[in-house]
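Single-structure report; data block below.
One protein chain omitted, others in place.
Letters A, B and C mark the chains as written, and numbering starts fresh at 1 in each.
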């Protein structure tokens, strides 16, 4: 009965997801799990203290993997942000560290009998999502990564600012790795329903510069606050709501791409089984080449696991 | 037009307030100000990145005190949590540090022409709130501290857990300093509409132990996550909504008490002018004595400023 | 997975409940059933048309009793408001009509295998709720009526207006029948945490007049718009959220009272099983007498079914 969520890893991202679910009344039940039990307990108490001032009162429990057996949505948000190599802007840098974490977590999830939808935000997002899917043995649709959903939001923000419109007027996608090899598929991007390229040309906007702006925005968040939390958590929550409603909402996310035999950021249709379908939008050759290259990068990394 | 909020200090509390306002669609305009401009910019970007995934799109600006001239609600949440003396559990320990901050901030607020309602979460909350009121020169009603609103929420949580009910079934107040000398006015506390004392007696619950539990909960949050954020931000947002609606909602908060000539945590009626009225609930002598003592503690500290 | 709601009877109350659940994103799945299939289809379409403009997309189905088998919350809101005898202000007048409806509905609910929580708003609310409980054969806790939850809200509004405070500052209960024999248990009512009687005396407010005001407010809604919808729907939705969260929130509602062997409006603790517990607040003799009389009125009517 109701919406049962769990979060493994209550660092900045996990805790922000928890707060969003509680403050908006989205969750009916919420399980928090962290290697640091004191941290999990602190987040539980902080959220429970808030419920005297909120309209609803979700049940919040901690540290119990057995609760995953009937959990509907599991966010995996563990990871050590400090391992991130800021200088190189390289999300793979987290990999050494997160690989160990995920090797610890995956069997516990499997053993719990979890059979809902897993949404991964751990980096490197694509490889970790694929690893979790393999290790836990759930159907591919049920394990997805937030992938380029966040990067697409950043692209939407930057394009929106340059055209003085709401980011929701900007459609289109960032494809590929949630990392360095990602790219904006400008062929898919529209502003107010109109293709971005001619519009940008008319305004003498350089799309490469916009892409760089979106990217540097992400790093400005990282370097300015030491982590990112609000936008990534909002993306993760958005995906989860589409699962509960079986909404068939299209969102770019990290999911399996048969052509490249790898998880990669691409548009998917989100429903009760997770990614119900991958939407294949024909890309021009130079974008398709970027996607191939990005998928290859992910695949290589995945195979080292 | 619309709801214009500003936040001075976007540490954990300020940033969580900002996220709550944006994710729930409460704010139409939001100004973020921080000594660390990179931090303010990072929070702005992180929130703006989220708006592509949210229903609304508040305007978010940074670092501009002149925006306060027509701001409706100003949260003051600056402060260095690390200055907190965990060992002693003493919120006064922050004082040395926050005093300097507030001395820097107050004149800038005054100069901006701000004339809305200021909600302070800085510690020591009562003394800082009073200092801000004096320095800025706004009417007393318009400058309040979250004070024991948070402590009351914690008391509600603990009582609720012990009686297996929703914290919203627990009424009554924590009075006094948002700090060591605070106390639960058990004479005011009811569970399911019934006085707590006989109920506790029947269940052989020791109210002193419950009070200690509430207190230690706060410290468990502090020590487990290094700061508190969700409950305090939720309290602050709740107060702000009561101002916008001119709701005349009763909330314990830090406001001026004429009898003790000091700001102190006590029930107030929150409306468009801030604290429209203080509600004087007759307390038994031992509770009144505690209140007098707590107010004296605050006054002494305030006078050292 | 998620929150599954059903509504039998999509007249003004049922449709407003549906709209509230959809517009706030509370429901993941919603089943609408009405004797008038065109009406059910119209509400379904009107709600579905709205989802292009809302954040979420609940699944909305119609006219299928078999969906109740795994429905969590079932609202029964059928009834012919026009049968209401406005002149006499008598909610029993609906009885002749609603009795036939409920005799048609109850076996279909039973047969569906429904085993969630049923919330009844049909009038006469207390007798119909009890009838539904008996006929469907669910545990008593799982079938409740909105009863005096609405009347209590009206009392809170009137008291709040007279004391210039938020209705949420007013605690206490209306007991008895959701109908003529109901009464405000003034002994339970507090304003800003203080007993209402002395406060009213000080302001020379006549509590009988306030009670009359609350009552006439209800009739003003009826006569001015031809039905009531917003407040009753809001009460019903509030109860349902407390069930999903297993909140143990205290709400007056119509549930079985062992002392009087009848359903009657009284404070209950709402959790995942519906009314988890009845809260017995000691009433002064004159209020207890009113409760006995009101319960007797309900019982008599129930027995004619």
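Criterion: a contact is a pair of C-beta atoms (placed from the backbone, for glycine too) under 8 Å apart; a residue touches a chain by one contact, two chains touch by 3 or more.
Remember, it's a predicted structure, so these values are computed and weren't measured experimentally.
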Displayed chains contacted by the hidden chain, counting the whole assembly: A, B, C
Per the touch definition above, residue among A:58, A:172, A:218 or A:274 touching the missing chain: A:172
Hidden partner chain, touching residue among B:189, B:232 or B:247: B:247
Candidate in contact with the missing chain, chosen from C:194, C:221, C:281 or C:296: C:221
Hidden partner interface residues of chain B, rising order: 1-3, 25-26, 28, 55-59, 72, 116, 241-242, 244-249, 272
Positions on chain C where the hidden chain makes contact: 15-16, 19-20, 22-24, 36, 38-43, 45-54, 57, 149-150, 152-154, 156-157, 160, 166-168, 170, 217, 220-225, 228-231, 234-235, 238
Residues from chain A at the interface with the omitted partner, ascending: 54-55, 160, 164-166, 168-169, 171-173, 188, 192-194, 242, 247-250, 267, 269, 279, 281
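Rule of thumb we're sticking to: only the chains that are shown with their structure count from here on.
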Chain of greatest Cα-centre distance to chain A: C
Most central chain, Cα average position: B
Same-site or different-site touching of chain A by its copy chain B, using the half cut: same
Gap in Å, rounded to a whole number, between the CA centres of chain C and chain B: 36
Computed distance of Cα centres, chain C from chain A, in Å: 41
Shared-contact residues (touching 2 or more other chains) in chain C: 55, 242, 247-249
